[in-house]
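A single protein chain has been removed from this complex, and every other one stays in its place.
Letters A, B and C mark the chains as written, and numbering starts fresh at 1 in each.
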Amino acid sequence: MKFISIYFVLLVSLSVSAQTNDNDSTSLLVNDSLTIKIAPPTSVIVEDYKYDDADNLQLHWVPSIDDMPQDGKVVRYRIYQSTNNGSFVLVDSVNFSVNMKKIEGLAIDSTYQFMVSAVSKNYEAKSNKTITIQTEREWINFNLASLFLIALLITSAVIYFIETARRGKELFVRKIAGLEAVDEAIGRATEMGRPILFIPGIHDMDDVQTLAAITILGKVARQVADYDTKIRMPVARSLVMTAARETIKTAYQTAGRPDAYNDDMVNYITDEQFGYVAAVDGIMVREKPATIFLLGAFFAESLILAETGNSVGAIQIAGTARPAQLPFFIAACDFTLIGEELFAASAYLSGEPKMLGSLKGQDVGKAIAMGVIIVGVISITLGEAYGIEFFSNITSSIQSFFTVNK
Amino acid sequence: MRREIPLIITTIAGLVFAISYFIPHWPFVEAESIFGDWIAIVQAFAIWLGALNLIKVSLEKIYRKKEDAFYSGIIIVCLLVTLGIGFYDGFSGGAQSSFRDTGTTFDWLYRFIYTPLTSTMFAMLAFFVASASYRAFRARNFEATLLLIAGFFVMGGRVPLFDLALKPFTDVPYFSEFAGWIMAYPLTAGMTAIMIGIALGIMSSSLRIILGIERSHIGGA
Amino acid sequence: MELFGIWVAALLTLGIFSFLYKDNPVYKICESIFIGVSAGYWAIANFFDALHKKFWVGVFPTDGSDPNYMLWFGALLGVLMLLRLSSKIGWIARWPLAFIVGATAGLYMMLYFVSNAMNQVASTMRDVIVTSPETHLIMWGETIGSILIVIGVVSGLVYFFFSKEHKGVFGYTARVGIWFLMITFGAHFGYTVMSRMSLLIGRIDFLFRDWLHLLN
Partner (left out) sequence: MVSTIATVLMWIVGLSMIYVLYRTINGHPIERRVVFLYIGLAIALPLLMQKTAPVPVTADVQKLVDALDELTPGSKVLAAFDFDPSSAPELQPMGVAFMKYAFKHDFKVIVMGLWPQGPQQANQAIEDAMLDPLIAEKNLVYGVDYVNLGYQAGAEFVIQSMGSDFKRMFPLDDRHIAYDSLEILNDITNFSNIDFIFNLSAGKPGTVEWIQIAVDRFGAKCGAGNTAVQAPQVYPYLRSGQLTGLLGGMSGGAEFEKATNEKGQASTFIFAQMISHAMVIAFIIMGNIAFFMTRKKKKA
């Protein structure tokens, strides 16, 4: 008997809930004296989500009038979806005070209809149904047209300058303070009769910073060969060792003294960070180099090396692109190539078209950024200060051009 | 062929990801997902390459009886033991379990061997920072002076150090606010300039790679 | 097991710290253990989380879904990667490498440009005079800060501009730029000190609390 009655109650409640589901804009009644009644969201609009692969729709609604953050009556909004005129099923829910939702993962050949409900702790108020809609597919994301234009401008500049450099036209690169100090530093080592220590960081040859360091090594080695100074180069990677030996050998050959070169100038220590540091520290303390170059990719070892170099009284020329290590170099070394200066120095020294061209192309990007920021800031500040709408509009249009909206 | 095939692979992979930013569409989106799967798998293999290479290099050292042959032996033993425990815990746990679960031997290894070793390695840097501060950080010119002053206020302001010294006079954490101000304005300004520079640098080097102008990663000039 | 573990951990910690006195065999042993265990950990995690979860389950699904045959290509590229171990056919490892480098370049190109260049330029363009929303009075701290941001970003870019000699007005601007960079690095330095000290605090806390029970 008990079973049957439970079954009966269940059946009735099911049919009731089915009814309420079909009945638009009515509210599911819960027989509870503490019910927090709320109004449903209104003006539920569904439209195609632009610039997608026909798999999304955009849903907007006006929040329930009871949706006020202070009283927290409305807890969430639930979204119901009907596919190909089927029944409505709960597909998603969002926080209160949200009034839109991107519906994803839809198919191009189906039709869809939606309904949104506001939910309090124990009450749910449903909106009207939306119109029936299909998704559309667009080929290109025109939201990103401005991004595309600027990217195209800068990439074309890079390619243009690389081509110009290839055709043999000389591209100007400004003087770099750290590079100018190289001559003096090598001269000092020669006078004192002490060796030069060159440390190319602890990364392998696949890091651009190491490549830049090896390029600068070319210049240093050339001068070392001319002055007949001693150079020591402990490295942490075997590939770097091969490349460095090759570079120094070439420099000695160009200087016309191939006999003065020997492989012991460069030696591999170990791949292990601290093992390498301990060994280099030892070399510094024993040989007391007059000049130390710390160029390349450095990590935590930067400060240990810079400190020891400082304590033996060497002139130190450093350079890395890692912002976290730059402070230690700047505070403990005599000259520091900061970030991009390292790459600019190597482009300048090697004269390689692809490096020089990129440098110039990036300068175009920086010029655009500087110009736009100056114009934008001045016009919005004037516009706001004197209430001139024209100026404010200039900035907001530049801003919307540069903001990549999703 | 040794040069051309990698170049073509580089260009196709690069173009798919660059173009799908603007055309969120078949075939680019599909290709992007498939390539994403492959990258996850290839990178996992790359990690294994690293482990196998470590064994290879260590074995060579032992074979040649170099001075660090003993340490190479330790490396191999520890690597193999870790792999053994990991595989055992991963496979023997059965359904709904993981090699990471608390209570497994692998978790013990993680907590009591891996964790102390890796964190102590980095904790040593505290000592080196202190000694560099004492022995090498000099206000040798105007730039370095600015750097040290900024560092001074940030170090003293981000912890309650300077504000405690101010306590007898006022409860307002002026130094904390000033450190916050340095971070929010001058630091943000400098960082933004660096970031824009880096972004342009990455853009141009990516372009060179995709167009095949840059070939150092495939062993060309 | 827990107590034994804590003793092991404490001894390893002290072993690494012995490097501070000087490079010694105990440190080297601890370092070797670290290298071995670390490589093993990465390998195990990548085996179960990437290779097993992503590849194996994908091509041999257990829940009745269709196998994803495309994953075999990924595995093929991965195996080619392993050929690098051989010196004879190691060159073929450049194929998967080329794939990774190309994909990374393609992904980074727009990501960095959008997040680190375009959006930063747009967010720098703000009214530099900041007023309080309630009282409409000028907030000096924020206003000076906003002006500094504009000056700092522009002069910093001038410093990293390589197509023009640093002379005259341009030279002065670049000098201001380097000042901003120095403050930036100074703040970095302060934060780095904070970070390093925290790590040491963590270790010493472990020794005192878990090992020696001096703290509760």
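Heads up, the rule we're going with is that a contact is a pair of C-beta atoms (placed from the backbone, for glycine too) under 8 Å apart; a residue touches a chain by one contact, two chains touch by 3 or more.
Note that this is a predicted model, so its numbers are computed, not measured.
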Displayed partners of the chain not shown (whole complex): A, B, C
Selected from C:I35, C:A103 or C:V128 as touching the chain missing from the view: C:A103
Contacting the left-out chain in the complete assembly, out of C:L14, C:I29, C:V57 or C:V176: C:V57
Interface with the unshown chain - residue positions in subunit A: 75-76, 91-93, 95-96, 101-102, 104-105, 323-324, 404, 406
Where the unshown chain meets subunit B, residue by residue: 21, 29, 32-33, 36-37, 39-41, 43-44, 47, 95-98, 100-102, 107, 110, 114-115, 118-119, 121-122, 126-127, 129-131, 133-140, 148, 151-152, 155-156, 158-161, 163-164, 173, 176, 180, 183-184, 187-188, 191-192, 195
Touch list for subunit C against the chain that is not drawn: 20-21, 41-42, 45-46, 49-50, 53-54, 57-58, 63, 103, 107, 111-112, 114-116, 119-120, 122-123, 149, 184, 187-188, 191-195, 197-205, 208, 214-215
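Just so we're on the same page, only the chains that are shown with their structure count from here on.
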Overall pattern in which the protein chains touch one another (line/ring/star/complete/other): complete
Whole-Å separation of chain centres (CA-atom averages), subunit A against subunit B: 14
Distance between the centres, which are taken as Cα means, of subunit C and subunit A, whole angstrom: 11
Residues of subunit B engaged with two or more neighbouring chains: 21, 121-122, 124-125, 128-129, 143-144, 147-148, 151, 191, 194, 196-198, 200, 203, 205, 207, 217
Subunit A residues counted as touching two or more neighbouring chains: 151, 274, 323, 327-328, 330-331, 339-340, 365-366, 369
Residues of subunit B defined as touching subunit C within the complex: 2, 5-7, 9-18, 21, 34-35, 37-54, 56, 68, 71-72, 74-83, 86-87, 90, 98-99, 106, 108-129, 133, 143-144, 146-155, 158-159, 179, 181-200, 202-203, 205-207, 209-210, 217-219
Complex contact set, residues of subunit C against subunit B: 1, 5-6, 8-10, 12-13, 16-17, 19-20, 28-44, 46-48, 50-52, 54-55, 58, 68, 70-71, 73-75, 77-79, 81-82, 84-85, 91, 94-103, 105-110, 112-113, 115-117, 120-121, 124, 141, 144-146, 148-157, 159-160, 177-194, 196-197, 199-200, 202-203, 206
Complex contacts: residues of subunit C adjacent to subunit A: 19, 23, 28, 31, 35, 110, 113-114, 117-119, 121-122, 124-129, 150, 153-154, 157-158, 160-166, 181-182, 184-186, 188-189, 192
